[in-house]
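Below: the structure, in structure tokens.
A single protein chain has been omitted from the complex, and every remaining protein chain is retained in its original position.
Letters A, B and C mark the chains in the order given here, with residues in each chain numbered from 1 onward.
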Amino acid sequence: MSLIHEMIRTYPDDLGAVDREALAECIAACTECAEACTACADACLAEPGVAELRRCIGLNLDCADICVATAAILGRHTEADLEARRMILEVCQAICRKCAEECEQHASMHEHCRVCAEACRRCEAACAALLETL
Amino acid sequence: MSLIHEMIRTYPDDLGAVDREALAECIAACTECAEACTACADACLAEPGVAELRRCIGLNLDCADICVATAAILGRHTEADLEARRMILEVCQAICRKCAEECEQHASMHEHCRVCAEACRRCEAACAALLETL
Amino acid sequence: MSLIHEMIRTYPDDLGAVDREALAECIAACTECAEACTACADACLAEPGVAELRRCIGLNLDCADICVATAAILGRHTEADLEARRMILEVCQAICRKCAEECEQHASMHEHCRVCAEACRRCEAACAALLETL
Partner (left out) sequence: MSLIHEMIRTYPDDLGAVDREALAECIAACTECAEACTACADACLAEPGVAELRRCIGLNLDCADICVATAAILGRHTEADLEARRMILEVCQAICRKCAEECEQHASMHEHCRVCAEACRRCEAACAALLETL
């Protein structure tokens, strides 16, 4: 069992009707996407053609910020506001899609963009899947 | 001139049609709101009646996370994605309103909730004002 | 291969003499520790005896903040400052130890503290292991 699953399992109060599997998947996907975006921004910065990667770096940094915030918010359940969770999930899904679309344009040139795009797509899908259960 | 104004002024590229005053106000309001929410969650935790303040603490922590992310995103202009900015501003505005509504219920009992509610209302208004210009 | 390993592998420039295995382990451990601490603070807040868990919540929140910052910093390699990395790793190691010591005192009562203490100890060890290679 992953650490995220264990923390959800040991939560002392009622989690309500939330789908624990979708929740754990989404927290894991947000965390991985944040790591990928932080590393991709840095890898783009190291490229000789950094000047062509400005939009990619900017979206990477935005996406990392949103994913870190989303993971933290989803990790809290005590009297959690469902509407707020829905809104942040929709934003996270949208920014991950934007970042994926940008990274995909450089994926054939830059391996780090290819890997990062995949992490963004997984996070986009995990947000969508969790949203369907809320 | 505030530091935020100075950083906007010294940005080397074209900022486009963005309203610099509304942008600076919003970054400042997000930052102050994050500080107020972090401190209010901690002050609630120190109250003898902490058990009645669980929802307030949870919303404070969510609001702080969103405001920190929003301030960082608004501080970046290079090939910034306008649609992403609009979405994060709408979420920030909504979470600030929720957090303000909760803190206002405790404002007559707890000074820290009164001050925090004011910071959330200022941030809600600053997000709305910036959204109108985008 | 984990995502973190893939992002390290696809970094386009020279990583120097850094031990990639220790680096990947440490980033993963920081991320997991941040998740555990965020969730443990929230679980403590939901406990009937929240008033006795104030120090635990405070250390959880501090530890999560440090671990998120450390993971982000370790995810960047471009002209990275080695001395800065050593300093942040030492702080992260120390805060993880403090948080583990506190959570261990509640581990027999609260499963979430037991799981969180283990995540903190893994992160403490991962920081120490990476420090030895720098």
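Going forward, a residue touches a chain if its C-beta (ideal position, glycine included) is under 8 Å from a C-beta of that chain, and two chains touch if they have at least 3 such contacts.
Everything quoted here is computed from the prediction, not taken from an experiment.
Within the full complex, the residue among C:19, C:62 or C:104 touching the omitted chain is C:62. If you put the missing chain back, the residues of chain B touching it would be 3-4, 6-13, 27, 31-32, 35-36, 38-40, 42-43, 45-47, 64, 68, 71-72, 75-78, 110-112, 114-116, 119.
Contacts to the hidden chain, counted on chain C, fall at residues 54-55, 57-59, 61-62, 65-66, 68-69, 72-73, 76, 78-81, 83-84, 87-88, 90-91, 94-95, 98. The omitted chain makes contact with chain A at the following residues, 42, 45-46, 48, 50-51, 54, 57-58.
Here is the rule we use: only the chains that are shown with their structure count from here on.
Rounded to the nearest 5, the angle that brings the Cα atoms of chain B onto chain C is 180°. No other pair of chains has as many C-beta pairs in contact as A-C.
Separating the centre of chain A from that of chain B, both taken as means of CA atoms, is a distance of 22 Å. Centroids of chain B and chain C (each the mean of its C-alpha atoms) stand 27 Å apart. Multi-chain contact residues of chain B (touching two or more other chains) are listed as 54, 57-58.
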